[in-house]
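Every protein chain but one is kept in place in this view of the complex.
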Amino acid sequence: MYCVKVEKVVRHNKDTATLIFDSILPSYPGQFVMLNLFGYEEIPLSLSSPRSITVKAVGETTKALVNVNPGAIVGIKGPSGNPFTPTDTKALLVAGGIGIAPLLYLHDYLIAEGANVHVLYGARTADELVCLERLKSYEVATDDGSKGFYGSVVELAELKPLRKYERIYACGPEPMLRAFHRLLKERRLLDKAEFSLERLMRCGMGVCGSCVLPEGFRVCVEGPVFNAAKLEW
Amino acid sequence: MYCVKVEKVVRHNKDTATLIFDSILPSYPGQFVMLNLFGYEEIPLSLSSPRSITVKAVGETTKALVNVNPGAIVGIKGPSGNPFTPTDTKALLVAGGIGIAPLLYLHDYLIAEGANVHVLYGARTADELVCLERLKSYEVATDDGSKGFYGSVVELAELKPLRKYERIYACGPEPMLRAFHRLLKERRLLDKAEFSLERLMRCGMGVCGSCVLPEGFRVCVEGPVFNAAKLEW
Amino acid sequence: MLEVELCSLKMKNPMMLASGILGSHASSLIRISKHAGAVVAKSVGLEAREGYKNPVVINYAHGLINAVGLSSPGARAFAEKLNSFKTEGRCPLIVSVFASTPEEFASLTSFFPMADAFELNLSCPHAENAGMAVGSNPELVREIVAEVKRSTEKPVFAKLSPNVLDIVEIGKAAEEGGVDAVVAVNTVRGMSIDITSRKPKLSNISGGVSGEAIKPIALKCVWDLYKELEIPVIGVGGITTWKDVVEFILAGATAVQIGSALFYSYRMLYSLMESLRAYTRQTGESLAELVGKAHE
Partner (left out) sequence: MLEVELCSLKMKNPMMLASGILGSHASSLIRISKHAGAVVAKSVGLEAREGYKNPVVINYAHGLINAVGLSSPGARAFAEKLNSFKTEGRCPLIVSVFASTPEEFASLTSFFPMADAFELNLSCPHAENAGMAVGSNPELVREIVAEVKRSTEKPVFAKLSPNVLDIVEIGKAAEEGGVDAVVAVNTVRGMSIDITSRKPKLSNISGGVSGEAIKPIALKCVWDLYKELEIPVIGVGGITTWKDVVEFILAGATAVQIGSALFYSYRMLYSLMESLRAYTRQTGESLAELVGKAHE
């Protein structure tokens, strides 16, 4: 473990913020850190850029993180885990809710690699959509229709010519990912897709076993990014 | 610690032998190893070549070593310690008794470096002189006059134009080295000379303190080779 | 050359997965069982238990320090999870149990018909009323073992702590209680402090040190137990290379367990197995012949 300082906090809405660190963490998009907000818990968070995380308040630690003051010192283990496989061709990014976090990093990275990137981004309401200004080409979906497509992001994706894309990357709540997995399976596109998964993590370094999937993979080491075809969903 | 096999044993006389290992120990002339003959003690021995030691039976372990059979496995720590500073000009090597061991290695090394090497080698009797066939240019001294100069090697050295040599290297019993030190001091040649010293060694790695000299140096780390000018004799 | 028989368990090699490492899910146990002589599941108690808050594991240059705190879903739920090992597992399954009293220990065995043997956790250094808290008292250890043996026909192992004045005393108590083998050792008490935040790195402040750092400590325990006990000793603590496996066997271990080294790779046991195979081929001796050889 080492420490970094939170240099800047960008509040996106009442429960989501991006914390920018005072130093770059050598990493690849899709990797995560175990972040320890001292006095709270150590939790896994994907990098939303080489020097930031984007976090949504869902419990005690994430709440405290979203409200942290610049200058705060946090403990970091990692970055670790398996990153997304990059491409320099046509890429589709599919995000559900806070699942946008690792895809923001990937988005910037792929564009720098010269890829042609399009993002489908769903949330419950317009208010929950964050960092849209960072995205070059995107469409949004909201459950309540308050912005963009009226429905889920998977329903939006269903309307798209998915075959056009060389690679498809997705992150979001598991029900959304499972629905998207079904869609990709129908269209025989599972091979092209990578999903970033979440599981309860304890050690974050491959020994404790708490993040193990039914397939036997550890989310913290073999994941969090998995080829969709490897998932027995 | 690691193990090497004794490949060959060359008996020089009733109590001295050279043990040749099955592998080269990366080293410089003047360095020593802590050699563990299992069942006996671990003792410090200078390398007499990158793959040999030359040992004289003085006690239990050395006696057993001299009589060891080819194929025996011995434990090795090192090579360690400060080696001789090489030269490619004119060098004088002054050996007393088994002090020839590290100088044999140095001899071959300096010749390979293109130096002009002369050896003065003293022992009690002709019988105790070993490995003369390895030396390119030498004079010997014996206490009983049974071969070469009748007297000690230091008395022999006194007759020589020591100033002619760029570097002088000596190894032998401490009384001999002290006498030689006096001689070099008189001639103001201490700076040019390096001595290889012996002390009781326990750890051989600089922590136990048993080999410490009155000057505060450890024979096992700062030595066994010291610049003669550093010794407050 | 690698096969070992340990208290009637037939193992394809002497390497067992240590308890608490990747042992909370049948899926990981099954995956590891492919190359393991046996696997030990994560320690389980009667009731569900949260364990400590994160951070629960930290790594340093010489090993790991953990204070997971015996988190477990409880015996019934865990037994359900383990069920699939019966059909898909490729080696014996050992269920590790923790409890506070002899009766509680004994009550646990009936939950696990799929177990081939039981390991008694008498040694976790960072749990209240369990682990070392019960395992450092020789009387209690004897009673626990005796009670558990009455509850099951299967082999029972006692896992011991190095954090005692005399591990042999505890080992002997377990032997007197009728235990089939001892496992040495669990983690060594330790902790680490972050100098920037000036706080202990683990939420529980202290935990147990495992990994390479503790290898000489564990080896000494195995050596002493082998010398003084009649029953087999299972060695654990810091084993990372095939040489470490051989070292423990020479010290007297009939089998070994490997935990922290999985940190380096899921395929650890596979590569150790390949190396051990090469070693035995070279020496012409089976590993079983080497047990305790360094005492000769």
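Just so it is clear, A, B and C label the chains in written order, and each chain counts residues from 1 on its own.
By definition in this document, a contact is a pair of C-beta atoms (placed from the backbone, for glycine too) under 8 Å apart; a residue touches a chain by one contact, two chains touch by 3 or more.
Everything numeric here is computed off the predicted structure, so don't read it as measured data.
Visitor: Among the chains present in the display, which ones are touched by the chain that isn't there?
Guide: B, C
Visitor: Please identify which residue in C:Gly89, C:Pro102 or C:Gly190 touches the non-displayed chain.
Guide: Considering the complete complex, C:Gly190 is the one touching the chain left out.
Visitor: Per the definition of touch given earlier, which of C:Lys10, C:Arg76, C:Arg150 or C:Lys243 contacts the omitted chain?
Guide: In the full complex, the listed residue that touches the missing chain is C:Lys243.
Visitor: Please identify which residue in B:Ile111, B:Leu132 or B:Val212 touches the non-displayed chain.
Guide: Residue touching the absent chain, from the options given: B:Val212.
Visitor: Using the document's contact rule, name the residues of chain C that touch the chain not shown here.
Guide: Considering the whole complex, chain C reaches the absent chain at 60-63, 65, 136, 163-165, 188-193, 195, 198-200, 205-206, 209, 212-217, 219-220, 223, 243, 246-247, 250-251, 293-294, 296.
Visitor: Touching the hidden chain in the full complex, which residues of chain B are there? Just list them.
Guide: Against the left-out chain, chain B lists 1-3, 34, 36, 38, 41-43, 73, 75, 77, 201-210, 212-216, 218, 221-222.
The rule is simple: only the chains that are shown with their structure count from here on.
Visitor: Which two chains have the most contacts between them?
Guide: A-C
Visitor: Rounded to the nearest whole Å, what is the centre-to-centre distance of chain B and chain C, using the mean of the C-alpha atoms as each centre?
Guide: Distance between chain centres: 51 Å.
Visitor: Taking the mean of the C-alpha atoms as each chain's centre, how many Å separate chain A from chain B?
Guide: Distance between chain centres, rounded to whole Å: 67 Å.
Visitor: Could you list the positions in chain B whose residues touch two or more of the other chains?
Guide: Chain B, residues with two or more chain partners: not present.
Visitor: Would you mind listing the residues of chain C that make contact with two or more other chains?
Guide: Not one residue in chain C touches at least two other chains.
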